[in-house]
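A single structure is presented below for examination.
Missing here: one protein chain of the complex. Every other protein chain is in place.
== subunit A ==
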Amino acid sequence: MQRLEGVRQMNSTKTESFGILTRELAQEIDKTINHYRSNSTKLVGILLDIQDIIPKQYIPREVAAYVSEKMNIPLSKIYDVISFYAALSDVPRADYVIQLCDSVVCKVTGNTTLRDTISQLLGIKEQESTPDGKYWLEYTPCFGACDISPAMRINGKVFGHLTTQDSVKAVLDQYR
């Protein structure tokens, strides 16, 4: 109950003490929840949409608690969903989330150049972000772009035929 009290305050004027959940963000979240008519069956979609508007593309704990309070869903249920689905993250990622497919089609069509080039250019490995918080790298299962494999996604946008260093660089250049 203590925690929920805290949450209620966040929705009031005392948002300063919370780094992420600003009043503006709270309003945006309210908008999203209202857009879905606070329908608990829409929880997965709501969390995805909220994650999209949070810097570093994740669901911070206070946001999870806020949604729990707003939608009257136990926090444990919110976390059951966040931790289950690969597309939801409870750790901060980055401005640009790079998802590199490491499923079998991209493997047999040769995604090592893609992997190595990304790691070299950004200096990060899987599940890491660059120090400036710009890029986050994760390996994901097939996202249905096998016809243009090897492929990656950046913030959900798909890029394919990434077989050479130059082709990878050209894509990254679009996300400066």
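The rule we apply is simple: a residue touches a chain if its C-beta (ideal position, glycine included) is under 8 Å from a C-beta of that chain, and two chains touch if they have at least 3 such contacts; residues count from 1.
Methods note: contacts and distances are computed from a predicted model.
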Problem - Complex member absent from the view - protein name from UniProt, among "Xylose isomerase-like TIM barrel domain-containing protein", "Sugar ABC transporter permease", "Amidase" or "NADH-quinone oxidoreductase subunit F" - result: "NADH-quinone oxidoreductase subunit F"
Completion exercise
Sole touch to the unshown chain from A:T109, A:T130 or A:S167: residue A:T109
Problem - In subunit A, positions touching the absent partner - result: 40-45, 47-48, 77, 80-81, 83-88, 102-105, 107-109, 140-149, 156-158
